[in-house]
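Apart from one protein chain that is not included, each protein chain of the complex appears where it belongs.
Our next item is chain A:
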Amino acid sequence: MDEGTELSMSIAHIVQRLKGSHLHSQIERQAKDCLHRPEIKLESLKEDVRSFLKTSGWEKKLQNAIYRELHIQLPPSHPTAPLEHLKEPLAYMRKAQASWEKRILKSLNSMSTELGVPLARKRPGAEQKELTNKWNEMGTDEPDLSRFRPVYAPKDFLEVLISLRNPNHDSCEDVSARSHWGLIQVPLNVRDIPQLRQAHAELNLSSGQLGIDDLAHVHPDLFENDYVQIGKKVVMEQDSAAAQQYSRRGCPTGLRADLWALILNSTNQLQDMMHYEQLRAGVIQHNLLVDNLIYKDVKLTASNDDYYFVFEDFLYQVLLCFSRDTAVLEHFKYNSATPPKSYLHGKVGDEEYAVVYPPNGVIPFHGFSMYVAPLCFLYNEPSKLYSVFREMYIRYFFRLHSISSSFSGIVSLCLQFERLLQTHLPQLFYHLRQIGAQPLRIAFKWMVRAFSGYLSTDQLLLLWDRILGYDSLEVVAVLAAAVFAFRAENLMEVTSLASAEAVLADLSTLKVIPLIQIFLFATAI
C-alpha cells in the first residue's frame, strides 16, 4: 500500500476512535458555546471557531488525544492479513503463546477445584458492606493466603522462552561463526550498539542528563536550572509530544508526575473518577479468585520491600480495580495474548453467556504488583494513580510477559541483552557460560519487572523516564548488559552460578544513567 492510502486509513481509524468520546462532546459543546462570542463572525465562521479552539487550548487537547491514539495504533497492514497476524506475525510464536496460556488456565482451574474456591462469585450483602468500610485499609486484613500460590513466576516463563524454536530455522548444534552462546535461540531483529546510538542520540556523552548532571558536585547553573525551566514551560504548554521528547533526558522530580501524565495523556477529570468508582463497585460486588492472587503477590513482594511497603493499601486499590476494567481488553488487539474466556450457567459454547475472566483479561503473576509500586511515589490520588498505571500497562508492561516478536517484547529484550553481552564482553560471557551461570538466568528477573524492586526508586524513575521518552523498553536490555559490564571484574572471578548471583544480588547502589551512557557511547565497536 502506498503512503497516501496508509495515511488516509490511519486518519479514518483515529477519527472513528475519537468520535463519541468524551473529548469529542466537550469540543462540540465549546464550539457551540463560543458562537455567542463577539469575535466570531458569520462570514468566517469556520476559521473563527477554529482559532478560538486553538487559543482556548482545546486544539492542544485534541492533538494530545491523537498522539495517544498513534501510540496504540496497529501498524499498517495488508487488508487480507487476518487479525491474529496483526497481534503477532510469526505463526510459531502464536502457537507458543497459546500453549503457555493453556498451561496457565489449567493451573488456575485446578487451583480453584483443589481449594474449593470458585473463580468468581457475587459477594453476599454483609461482605460487601464490610469491604466498603474497609476500602482504605485493606492492608490491615490478614486473610489466610497460605493455600494460594502464584500462578507462575518469572522463572517458569523463562523456561518457556528458552524452549522457543522456529521450525524453519537451521539451528545445527555445531559451533560455528553464527553460534549464539545464549539461551534464546530465535533469530529476531534486535538493534546493535551503532543502531542504538542513533535511536538514543539524546543520551550521548555531550548532552546534559538528569541522573548525571544534576548530582551534588555539579553546579546547577551548568545544566539543571535551565533544564528545569524548560520542563516548566513544557508542562504549561500541555503538549504530549513535547513532554515525551523532554523526558528523554530525564524528568525533574517536581515535574515528573505532570510530565508522565501528559505523555500518557492521562487526565483525571470527572469521567475518569466516575470510571474508577464504577470499578470499585465491581470489586465490592464480586469476589474473584484473582483477588487472592493479588493479595498474595502484594504481601510477598511490595510489602516486604523497604521502599514500597507504605503503599500497600494503594496497591490493593489499584490492582483490584485493574482486574475489573474491561477497557483494558482493547489492548489485546495488538497483544499476542488472548484473554481467558468462560461461560456462565454452564452454557458452554453459547456466546450470549460468554464472559472474560478476569474482566480485564490479565492474570497476575508473581511480582505483578511491582509494576504499580513505583508510581505510588508520584501520585497519591487513587483514580489518578490508576489511570497512569493502566496506560503504562497497555503501552509497555504487557510486552514483558507475553511471547511476541515485537522490538519491545520480552523475547527481543532477552536476545538483545545476550547479543550485546556476547559482542562486547565475549570473555565474560564465555566464562559465565562455562561455569553454568548463563547471564540471562540472572538478568531475566530484572527485565521482566523493568528493574522495579531492584534499583533504588530515584534511579528506577530515571530509567522509566527514558522508557516513556523513547516509547520503547530497549533501555531495559541495555541497562542489564551495562550492569554486567560494570561488575565484569568481579564476575570473572566467580566459579558458580550462586556466587555470580551473589555479585549481582544488590543493585540498589547503582547509578543507572551513567551506566547506560557509558555502555552505549563509550564502548569500542
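Definition applied: a contact is a pair of C-beta atoms (placed from the backbone, for glycine too) under 8 Å apart; a residue touches a chain by one contact, two chains touch by 3 or more; residues count from 1.
Criterion: contacts and distances are computed from a predicted model.
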Query raised in the report: Name the absent chain by its UniProt protein name; which of "N-alpha-acetyltransferase", "Large ribosomal subunit protein mL53", "Nicolin 1" or "Lipoyl amidotransferase LIPT1, mitochondrial" is it?
Result: "Nicolin 1"
Report summary line: The listed residue (A:Thr55, A:Gln278, A:Asn380 or A:Thr495) that touches the chain absent from the view is A:Gln278
Requested in this report: Identify the residue among A:Leu344, A:Ala502 or A:Ala522 that touches the chain left out of the display.
Outcome: A:Leu344
Report summary line: Touch rule applied to chain A and the missing chain gives residues 1-2, 16-17, 19-21, 28, 32, 35, 42, 45, 77-81, 85, 89-91, 102, 105-106, 108-109, 112, 118-122, 166, 168-170, 178, 186-189, 275, 278, 282, 286, 324-327, 329, 340-346, 348, 352-353, 355-357, 359, 405
